[in-house]
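Removed from the display is one protein chain of the complex; every other protein chain stays in position.
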Amino acid sequence: MLNIRMLSIRNLKAAINGMEILKGINLEVNEGEVHAIMGPNGSGKSTLAAVLAGRDIFTVTGGEIFFDGKPLLGMAPEIRARSGIFLGFQYPVEIPGVSMVNFMRTAINEQRKYRELPEMSASDFLKLMRDKKALMEIDSALASRSVNEGFSGGEKKRNEIFQMAMLEPRLAILDETDSGLDIDALKTVAIGVNRLRRPDNAMIVITHYQRLLDYIVPDFVHVLSAGRIVRSGDKTLAYELEEKGYDWIKEENQE
Amino acid sequence: MEAVSDKHILDNQLTDWYFDNRDQLISSSSSVFNSLRPAAMESFRKLGIPDRSLENYKSTDIPKVFLSPLNRYIGQRKILFAVEDLFHCDIPELDTELILLVNGWFYENRPKLQVLPGGMIIGSMSEAAKQYPDLLKQHYSKYADYEKDGLVALNTAFAQDGTFIFVPRGAGNDRAIQIVNVLLSPEDLFVQHRNLVIVEDNATAKVVVCDHSLSAHHFLTNSVTEIYVGPNAHLDYFKLQNENNNSNQISTSFVHQERSSDAVFNTITLHGGLIRNNVFTRLNGEGASNQTLGLFLMDKTQHVDSYTFVDHAVPNCTSRQSFKGILDDQATGAFTGRILVRPQAQKTQAYQVNNNILLTNDARMSTKPQLEIYADDVKCSHGATVGQLDQNAIFYLQSRGISIREARLLLMYAFGHEILSKITVDPLRERLADLVDKRLRGELTRCNSCPLHCQETC
Partner (left out) sequence: MNGDQDPIINQVTQREYKYGFITVLDNDALPKGLNEDIICQLSAKKDEPEWMLEIRLKAFRYWLTMKLPEWAHLKIPVIDYQDIIYYSAPKSKKPTGRFEDVDPELLKTFDKLGIPLDEQKHLSGFAVDAVMDSISVKTTFKESLADVGIIFSSFSDAVREHPDLIRKYMGSVVPYRDNFYAALNSAVFSDGSFVFIPKGVRCPMELSTYFRINAANTGQFERTLIVAEEGAYVSYLEGCTAPKRDKNQLHAAIVEIVAHTDAEVKYSTVQNWYPGDKNGKGGIYNFVTKRGICLGDRSKISWTQVETGSAVTWKYPSCILRGDSSVGEFYSVAVTNNHQQADTGTKMIHIGKNTHSTIVSKGISAGKGQNSYRGLVRVSKNAENARNYSQCDSLLLGDQCGAHTFPYIEVDNQSAIVEHEATTSKIGEDQIFYCNQRGIDTETAIGLIVNGYAREVLNKLPMEFAVEAQKLLQISLEGSIG
């Protein structure tokens, strides 16, 4: 298998309000791979996701990120998105008054413009919506609703994956997509995600619990603690972690 | 001190103007109008043009716009243009019964009064006073209180023409009635018109009012509209304000609702110089429900001041007010919304929100939502915000590849969407949505004419 390098994170440091959260992250992600990032609350998982997506409340204080060979830092969030980075939000934002159709059509056409492709016709777009909704088993009324407004927790998370299906990212970062979901909703989301796995894309799955990884099986598992990746391994690491708890990592780390 | 004496001069000027022209006014109008003129004038002499010393007019300098030199005429002036050549509403599927007012006078491209299928009567107010004096006596000046507001007094003292809409008992028409108020003059002009809308028991009507200026002159309009919504009647009233930036407008509307009636009063303000909109609503019959809405988009040095007053006089009524504003450049805005729940008005539900977005540091907004409640079994709330676009929402949109400019536009559009979505005339809503989008993109900024139609007129 040809390992084409997609994402390189080198000694990444980031802070918020002067407090350093990420203290030197190193991570390499190749095409076709699924990486799971696990860690206790406050270890910096969501910060890492936000920094990758370009959230400006965090200040990058050191290190580099390359995405498809290009430096990512300094790139506006929307350019990152158009280049193929997708962030599945832990807390998807409600935007009253903006319909899902309008929202998605704008997003797709902005991406196509960036890639020098013609705008998608209305009928092609609606067909795409229909296909993806079917794929994600999404209620067809969703399209006429405002973005995430009045959605249940499960609906919001499914809506994130639906958007991922629409936008077909190179790299999807799913930030605690499992949080707040019951087991059925979790399965539905996982099935959706698995359908989107391809040899030419990659995923970073951020989770606190191992159970999501029963359904989205990772190639690599990394454990984040206090702003650093303290352990990496294959999927068995997740089970080990589940068994021994995060204290095990913390203790081991201190030794 | 100087402003006070200016106001004094102004009040005296307008009073003199009345007495100098009283005979002409009376001889050319029906007794319905004439009978109230002396009392209205007396009241005007007491009240005068409202200035900033009045709590309700704190945010807007009304005497100032009256003091700028404008030509005032009693009789109708000949229009030197063929209005129908200039104006044709270009909303493709908007199928309406049209009434045209030019500078406050009924424009006779149609019969002065038309009886539509189903018995609806529309046309000129002056003509209605001649043909239906009893009907007018029943409603004219019954809702507009000239003893409380100098501008209403002034309008009542000089009332001559305007639009008249009568929807008899049980009548209904899906076709909207469209009133187009055109300002078109070879010189700067002061305009007043007096309008009456009567929707009787179980009747239904949709009214669309469009205010446009077709020439770039300075205008000042002082209009009063009385609206009666009878038992079980239903009225949708939409007002689009789109005049040039030299046009100042004071528009006062009185909505009187009877038992189980339902009314929507929605004002969309896209352009204008100084605008003051007063909407007084009285819920006078149990089970009545009212929505008073407004959206304004202002830039340059435009100023818009919305005043609403909802009077819950009886039990079991519902009112909802929502006003939204976006202010750019040095635009200034004000909102005052008062809800009064009288002691007997139990089981009232009254809600009010006013949200505003300031896009620049020079824009300014003041807002005064007010609740005055004398009954205990009620649900009332109000809320007001002044702020910017939600940074989290902008980031969410950016993270989906949408540029910051486009994200801001989308959010501003979404901000106004709630108000636009209440427009029940589909083609109008779609067209207005498009206009708002264009307005937000800055594509309508130079227009000093009706954007609903041709651009070649200006």
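Going in written order, the chains are labelled A and B, and every chain counts its residues from 1.
By definition in this document, a residue touches a chain if its C-beta (ideal position, glycine included) is under 8 Å from a C-beta of that chain, and two chains touch if they have at least 3 such contacts.
Fair warning: this is a prediction, and the values are worked out from it, not measured in the lab.
Among the chains on display, the ones the left-out chain touches in the entire complex are B. Touch with the chain that is not drawn comes from one residue among B:Cys380, B:Ile404 or B:Ala433, which is B:Cys380.
Contact with the chain not shown here comes from a single listed residue; of B:Leu358, B:Ile394, B:Leu409 or B:Leu428, that residue is B:Leu358. The residue from B:Asn12, B:Ser31, B:Thr301 or B:Gln370 that touches the chain not shown here is B:Gln370.
For chain B, the residues in touch with the chain missing from this view are 55, 343, 346, 356, 358-388.
Operating definition for what follows: only the chains that are shown with their structure count from here on.
Chain centres here are Cα means. That of chain A falls 50 Å from that of chain B. Interface of chain B with chain A (complex): residues 390, 392-393, 395-404, 406-407, 410-411, 413-418, 421.
Listed in rising order, the residues of chain A touching chain B in the complex are 53-56, 76-78, 80-82, 86-87, 89, 92-93, 95-98, 102-103, 106-107, 110-111, 114, 146, 163, 167.
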